[in-house]
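Here the structure is laid out as structure tokens; the discussion comes afterwards.
Left out: one protein chain. Kept in place: all the others.
What follows is chain A.
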Amino acid sequence: MSTHQVTTVIGLEVHVQLKTKTKLFCGCSTEFGAPPNTQVCPVCLGLPGALPVINEAAIDLAIRTGLAINCSIPEMTKWDRKQYFYPDLPKGYQISQFDLPICADGYLEIVDPADDESTRHIGIIRAHLEEDAGKSMHDEVAGKSDTRIDLNRCGTPLLEIVSQPDLRSPAEVREYLTQLKLILMHLNVSDCEMQEGSLRVDANVNLHIDTDGKKIATPIVEVKNMNSFRAVERALEYEIERQYIDWETDGLTIDDRAKTTRGWDDSKERTFIQREKEESADYRYFPDPDLLPIRIPAERIEQARLTLGELPQATIRRLQDQHGLKAYDANVIVNQGPALIGYFERVVEVSGDAKRSSSWIQQDVMRTLKEQDTSIDAFAVSSDQLGALLKKVSAGEIDNARARDVFAYLLEHDVSVDEAMKSLGIEKVDSSELDALCQELLDANPQVVADVQGGKVQAIGALIGQAKKKNPNANPGKVRETLLRLIQS
């Protein structure tokens, strides 16, 4: 791909399943995993005569999400029918929003994957509410092809968030999705489980290629059924490569070929054609006469705004400004969600050392959480305990290695930091004790003394190790300091 200047152009459609107790237009449960067709009623089955009634909770979740992604919320929004025939669509149309979506014209700031220190502005065209369809399950037993339909999911509320084609690489897409998921989790509007389909991503991608001073665009491809962030990233990497090779081979451009739909095969790691010639779909949208337009008073929007709290991006900035963290570190912590952010802030408060707190949390705490497959709320070492421990490290009362021993002990025992240290026999070594220990080592190792005096300061390392062996409580930094002072005196 190196012979021409290539710009990758990606736009995303993200379907978010909103965390309402009941469906968008009826009182059926939205819980995942129930036996097929047990969470259905005349309304979600589209039985003749049944009528939809809006679930106000979904409107509020959509407004909250819209505000968090910097969208404007119009005074009036309405429902439209999108008509198409499909076995998992009982009414023959989906209730959706067409020209007056509930959220419009927003953006998301993401960290530029190519440069930690700068951000990228990704436009969001709109976010609209719609009902989900059911699920078809194809059974192919003994030459018979049976299709069974589960309509439990019919009518589940979805918010479809449509970005501008502002994304320039699979890494940016991943970053965008990470940020979006962070916000959705923060707002508690969705479970964001890609495996369960509560977060579904479709990507529209093509390449803009500079060739002999002319700009051409490759045909647009919509990539579907990717069920993890990693799959999205790899599918797009594959697709970009494929489109370039195709263009080199057949020279087809966006003018020669209509948009096609491709699926992602995770095991074969490649996209495959689903619909060759996407017919220009005529959904015959028109306002749903069973539902009145919704007026959203300004107070309702303001009320929703008050419930947002500090949004993840603001937290990332604040952790940088207030605690001097690097953008990368602030991101890692905020990406873990509100509970871990709270944990971090308390550790900093107690220890007074933000950088050390950040590094301990990113390494020791997060690794342990992963090993134990647990959450920060259920973590054995409290933020107060870790804060107290790190305060001692910063004060030089205990070194990092010994602090890890204490940390390990705290994971197993419900005791205070001081008690843990006592149980482990960790005591503060006073300076006369340290002087004596160091003098003893220097006396036993004249060669090291000579080397150091000859300028090979690193030779001192050997003695630090020996000092630790003789007294595990000796702080290596202090030992080094003392050894050098004694040699030079």
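A few remarks follow.
The criterion applied here is as follows: a contact is a pair of C-beta atoms (placed from the backbone, for glycine too) under 8 Å apart; a residue touches a chain by one contact, two chains touch by 3 or more; residues count from 1.
The rule we apply is simple: contacts and distances are computed from a predicted model.
Note on the omitted subunit: UniProt lists it as "Glutamyl-tRNA(Gln) amidotransferase subunit A", one of the names in "Ni/Fe hydrogenase subunit alpha", "Mannose-1-phosphate guanyltransferase", "Glutamyl-tRNA(Gln) amidotransferase subunit A" or "Polysulfide reductase NrfD". Checked against the full complex, the candidates A:L45, A:A104 or A:L486 give a single residue touching the omitted chain, namely A:L45.
Of the listed positions A:V6, A:I54, A:I216 or A:I254, the one in contact with the omitted chain in the full complex is A:I54. Among A:S29, A:N70, A:Q83 or A:N400, only A:Q83 touches the chain that is left out of the view. Only one of the listed residues, A:Y93, A:Y176 or A:W360, touches the absent chain: A:Y93. By the touch criterion stated above, the residues of chain A touching the omitted chain are 42-43, 45-54, 81, 83, 85, 87, 90-93, 149, 280, 282, 284-286, 289-292.
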